[in-house]
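Showing just some of the chains, left in place.
Chains: A and B, in written order; residue numbering restarts at 1 for each.
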């Protein structure tokens, strides 16, 4: 299990390759990568991500631990950035390795659902005109009821 | 006890962190105490349903006890991922 909270970009290709190479007894590897999308108007300058140092690492470790207890997993990776990102930048990734595909998929979805609503990150969108905090979506909270 | 504020709560109150000495037994009592201080606190805490609280870096609710607690944080619902 590896949890990284960092300001600098991560190398999706290298991380995916390293994660998949680490174990040879896992038949299924799933990755999810979150990318900063531009707004509908195409006017997003910067996506600022604030976090709660200390709690962030604990919360992510707890979520990864919960996933490992619930599904048969060989490994879990979570990388989440903070700071100022631009449209097209990669915000975060999770990866799961499991003997079987259903476990790898479900665990990755679980990680994402919890990471969205239970890890202390907050997004602020800066456009040329103004800046505003992204509101949490009801659907993100209700997604947790699946689990 | 350290009190931390994040996102718009930090912006509304105007600082990321402060040290307070309090007799408050629960988070709710602490919120009442802070709100009574100044308008900016009252504004930030006016709708608790829009806020989340962590005590010693664990998510909890406003009924949580502050006994032995070193750090309380207030913030809006999280928007990670």
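Things to note:
The rule is simple: a residue touches a chain if its C-beta (ideal position, glycine included) is under 8 Å from a C-beta of that chain, and two chains touch if they have at least 3 such contacts.
Only a predicted model underlies this, so the values are computations on that prediction, with no experimental measurement involved.
Protein chain copy numbers over the entire complex amount to A x2, B x2, going by this structure file.
Criterion: only the chains that are shown with their structure count from here on.
Between the Cα centres of subunit A and subunit B there is a gap of 26 Å. On the subunit B side of its complex with subunit A, the touching residues are 4, 6-8, 10, 54, 57-59, 73, 75-81. Listed in rising order, the residues of subunit A touching subunit B in the complex are 34, 50-52, 54-55, 58-59, 80, 91-92, 112, 115-124, 133-136, 140-141.
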